[in-house]
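Here is the structure we will look at.
Removed from the display is one protein chain of the complex; every other protein chain stays in position.
Moving on, here comes chain A:
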Amino acid sequence: MQTSLRVSTRSTIKRHSHRAFAACRSYAQNHTEGPAQDTSRTTHFGFKTIPESSKESLVKDVFDSVASKYDIMNDAMSLGIHRLWKDDYVSSLKPGRRGPMKCIDVAGGTGDIALRILDFAREKYADRETSVSVVDINTQMLKEGERRFKKTMYHNTPQVSFHEGNAQALSKEEFPDNAFDLYTIAFGIRNCTSIPMVLQEAYRVLKPGGTFACLEFSKVTNPLLGSVYDQYSFSVIPLLGTILAGDRESYQYLVESIRRFPSQPDFAKMIQDAGFSTGGMFEGRGGAWRDLWGGVACIHTGVKI
């Protein structure tokens, strides 16, 4: 028994490190492959620069790796604060206030937002017709979501459904034009290769009058908070990843990808460019975005007119 423990320990580490380092290995391979692929178009992967075509698979590797411990890690990294942010996000959207809604939650693998939407509609408005389609590009994350929903009353009801799909190219059969009242994407858009394409798809699937709402990490304006936040992000989070999940690389990527995301005004401009009507270019009531915790997280909203 002890010998198998020893052997499995080594192979477990290998599996973990292979999963995490596979992302970097494939990055290195792509990087040295030469001009065969479209190296003219590059994008960022954390602080690295990579060919656009490889970002999707690298991100997939990261989320395959983090899926099983995603919720625990979120709690550990944000000290549980992500729950407050998500509660704030969903309650500000008030799903179900004007009757049952058809919602689409993109990059929503583990079902955090979907569950909150359904619970809010049920508890506040006694609404059992609101439905959420959870879309994620990563099957492991979707499996975690399905597992979580099995513990709830929405399992096997038409209120929730899980779909594998790419936020940049949602399937036209499953997600036709002008189909949804609410499009949510929480902590997912920064992992997408092309944000404008995601916004275009969001515009396409929303009904006129439908709401686009994005919860994402953003730029902290207060310099004191900013430096504390930076220290915490770059020191503590990769170490938490090492300790809890045995995977430093994925969490290093997550922290770097936050820094690469556009600032609040830039992102609001991108939402406007996609055709949405947003609030003014300022923060707060009537504005296009609302900062949470000084800009650590931020909610951007827009309406399709």
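As a convention for this text, a residue touches a chain if its C-beta (ideal position, glycine included) is under 8 Å from a C-beta of that chain, and two chains touch if they have at least 3 such contacts; residues count from 1.
Heads up, the rule we're going with is that contacts and distances are computed from a predicted model.
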Per UniProt record, name of the chain withheld from view ["Protein YIF1B-B", "AP complex subunit beta", "Exosome complex component RRP4" or "4-hydroxy-3-methoxy-5-polyprenylbenzoate decarboxylase"]: "4-hydroxy-3-methoxy-5-polyprenylbenzoate decarboxylase"
Listed residues A:81, A:236, A:270 or A:303, member touching the removed chain: A:236
Residue among A:248, A:290 or A:304 that touches the chain left out of view: A:248
Touch residues of chain A, complete complex, unshown partner: 1-10, 12-14, 16-17, 234-236, 239-240, 242-244, 246, 248
